[in-house]
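Note sheet for the following structure.
Note that one protein chain is taken out, while the other chains of the complex remain in position.
== chain A ==
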């Protein structure tokens, strides 16, 4: 069987799409340039997972969603993302490709914080978006999927925190794919200027068990000198969605980017989280957990590249696989020449709950500097029978004991999510997936 990889969207479609949104000329040009490159570039080749037959080209590209007048109009599973008693001040809900709800506190507005959808940002903060959009973090021509993304970008968020501003309350976004056929080419761009700090949390959700579509997500997170960014995410695309999720960070001098990522998709997923520690004394803690079930195939790469001296990179990836799900963890710590006194640590672990589940953990250290420290740990195995024995010896049933061990295994990310309702929601998703 040959797979048709010809893109059903052409130049004139993209021109029109861009025009309808009244995009600046440079954006339209960027899209068209990217489109030209789609056919010449190869698909990415994640280690040990063959994605050549995955669906990245069959989808519906555009769908709008109605605004909601009140958060209580949302379906219950969307309302679970926030605390209904104590509604978040800074919340944006994207429904298909439209903004259904947006709220930003007056305090943040007064401080000059930008928290808006990408199309509005292109109108109102064109120069800022242009300065960062697919420039320092992700390039258009990395491979076919980044080019596709740039050509067809159809949603997303822009966050900008000005110099010396500390955002105490988290910014929260829900990307709700209500239309089961529509693809999401979502672009999230988060920029923290010098000496600023913020916490950002996003959720992706769709319900297309059968309908096939695509999520092609690029997230660029820029921490300028001495900026601190805490980035949390729970991805929960349904089985019909093939996902390419690329979250990329760039940290300058004394900056920190911490990631807490829950990859809970039910469809095939390529998931990469790369952070470039450009500046001296920059730091990243990259934590991700996943639960695989059914026949899904996932490939997750966490990579931290050290350029700055005395930079710290810690990777932690934990995955639970059941049924005949298969997951590959690639953990890559790379220390460039000159990044002396840097430290690259990583830990990747897979817990398998069934005979047919597959797990793989590939620790890779690439070091071009002498005066550094690095370490790695990797394991693939089953629930330790002695742990179960210990828990059961206190009267806890086997099922509950397994539950405790699994939740404990995924706790490093769950506990780090900065919004309680999102933490709770992730716990529920894990519960649903493992039982």
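Note that contacts are C-beta pairs under 8 Å (C-beta built on N, C-alpha and C of every residue); 3 or more make two chains touch, one makes a residue touch a chain; residues count from 1.
In this text, contacts and distances are computed from a predicted model.
The chain that is not shown carries the UniProt protein name "Iron-regulated ABC transporter ATPase subunit SufC", picked from "Iron-regulated ABC transporter ATPase subunit SufC", "Ferric reductase-like transmembrane domain-containing protein", "Multisubunit sodium/proton antiporter MrpA subunit" or "TusA-related sulfurtransferase". The residue from A:19, A:50, A:397 or A:428 that touches the chain not shown here is A:397. For the options A:257, A:410 or A:429, the residue in contact with the chain missing from this view is A:410.
In the full complex, chain A contacts the hidden chain through residues 384-387, 389-398, 400-401, 404-405, 407-412, 415.
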